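Pasting a structure below so you can have a look.
Shown here: the complex without one of its protein chains, the others still in place.
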């Protein structure tokens, strides 16, 4: 199917009548995901959003449930968000990150109802990247500028129009309701050509990396890697695959609410034991955890690399500690 | 010899003579317009040191509480922080060799990004007063002075106030300039509140600002304290985010060296130095004190004089 660019705003406005539509918008000079009512607000031409797509299903701060305490006892109110949602124009790396997070938020014993409910009620419209940024290396980590994994519907930008493909049943069903024009053979061919040709490898090669890292826990390499890191949360909070969180109780506008907030292994308090003992004492152990988790532990546990090559950590690190360089350095070790 | 070559020369000599164990400076970064803090421990590694208009980090951060003998390649604001830290007992002057570099100002990637519509920059050439930038579909030349960090535009201490060796010529001193703060003060309370709320809404509580600040070194920051929990830990509350910044700025009263490291580090582009500089201006106006400008003045918070203004106290 095909939609010309000047019709896309209308399409979104129409979708917004039935769904909560979340799309990238320009706000405060940054591209950010936001719920929109009017399709004109969407900005599909810029590169990727500042904050990663995970925030839609796994917000930075989220009230899980609240409770009131009274003479009759305790009443708990669960805040599961069930609203039918369309996320429009998510880049393939962020879409892939959701596929990875699915592994985390549901295991053989437990289901994170907050994430999973949103996930089940969300249709993802992926948007291919005709012009990957210099910091992108998705093609090297099992994703790619036109990777469709995880998208329910997929858009390919032909300049004047988007070629639209239904990928999952959920996506095809939605498309069936929209009465869009069929794409011509030429347009389909142009889309296929783009999809086949555009890559973003960032000169990274992670073949054999997980195994290599597996034997490297005690390697002197970690001594220097972290040295310039100032230990902030930029690389993890802005990473689409980082899923660590904290749970706390707050009493605001209610007797109490249980909230969860993003947290990260780059902070010393993350692992501090009740006894005062801290198994990860310094930057060395923390950077090792970050790299190991993404490229070894996650692979071990879920058989996938927990990096989608979006480049956010590279762009946002205040000291330019570049994960691509770290990976290349590991590769160069014998 | 240009500055980079001189830095390498000095660093190599210090390491070869084993006068220091380590030279902290900058190396070429992995992105255009980026250099990166670098730790040279051998004369060979010293060959990687560079100097450019993108040496934006405050290296004082890396020389706090060290027991080894260290040399640091330090620009004006780095040295102000070092001076303040020496006075706070965080740096042992004996163990630190300061290789001062007079600094004409560092360029701000965020302003450059705005100036070119945030297109991907692939190549940068430094032409002295100008930067020429190249990307896939564009070429542009920008005057460095136009895209300098705010803190560099108003910097009065471009030449390090103390050093063991100075690389290059000292730069002429500049007049104090608080026009940005005066403009902010001229706004109505409602306008100021709205501005701060808008900025604080962007905060993701990554604490890069705190971590990048050479003067923020408390072993437990009040935001992290669990008992009592002084402040909500989530980023969704604009009030909590503003409270974090307010307390951060207050804890830096008379200590902030106005280097702008917090604002540079912030991934969300929040205008943090407005708050800091308001405090810097007030401390200067009310108490005549300025942090890190010489080794002799006692830290502002350590002195009380009867003539101190106290009409702000309740």
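So that you can tell them apart, the chains are marked A and B in the order they are listed, and the count of residues begins at 1 in each.
Throughout what follows, a contact is a pair of C-beta atoms (placed from the backbone, for glycine too) under 8 Å apart; a residue touches a chain by one contact, two chains touch by 3 or more.
The rule is simple: contacts and distances are computed from a predicted model.
Q: The complex has one chain missing from view, so what does its UniProt entry call it, picking from "NAD(P)H-flavin reductase", "Putative aliphatic sulfonates transport permease protein SsuC", "Peptide ABC transporter" or "Glycolate oxidase"?
A: "NAD(P)H-flavin reductase"
Q: Which candidate, A:160, A:211 or A:300, sits in contact with the chain we can't see?
A: For the chain that is not drawn, the touching residue is A:300.
Q: Given the contact definition stated above, which residue among A:5, A:26, A:188 or A:258 touches the chain not shown here?
A: The missing chain is touched by A:258.
Q: Footprint of the hidden chain on chain B, which residues?
A: Counting over the whole complex, chain B touches the hidden chain at residues 226-227, 229.
Q: Go through chain A and note every residue touching the omitted chain.
A: 64-65, 67, 69, 73-74, 76, 78, 80, 104-105, 107, 109-114, 116-117, 217, 243-249, 251, 255-256, 258, 260, 263, 265, 270-275, 277, 279-280, 285, 289, 292-293, 296-298, 300-301
Heads up, the rule we're going with is that only the chains that are shown with their structure count from here on.
Q: Going by the contact rule set out above, which residues of chain A touch chain B in the complex?
A: 28-30, 46-47, 50-51, 59-61, 131, 133-135, 224, 227-228, 230-234, 237-238, 246, 248, 250, 252, 259, 261-262, 267, 269, 314-316, 318-322, 324-325
Q: Which positions of chain B touch chain A when the two form their complex?
A: Residue list for chain B touching chain A: 29-31, 34-39, 57, 61-62, 114, 118, 120-122, 136, 198, 201-202, 204-208, 210-212, 224, 229, 232-237, 264-265, 267-269.
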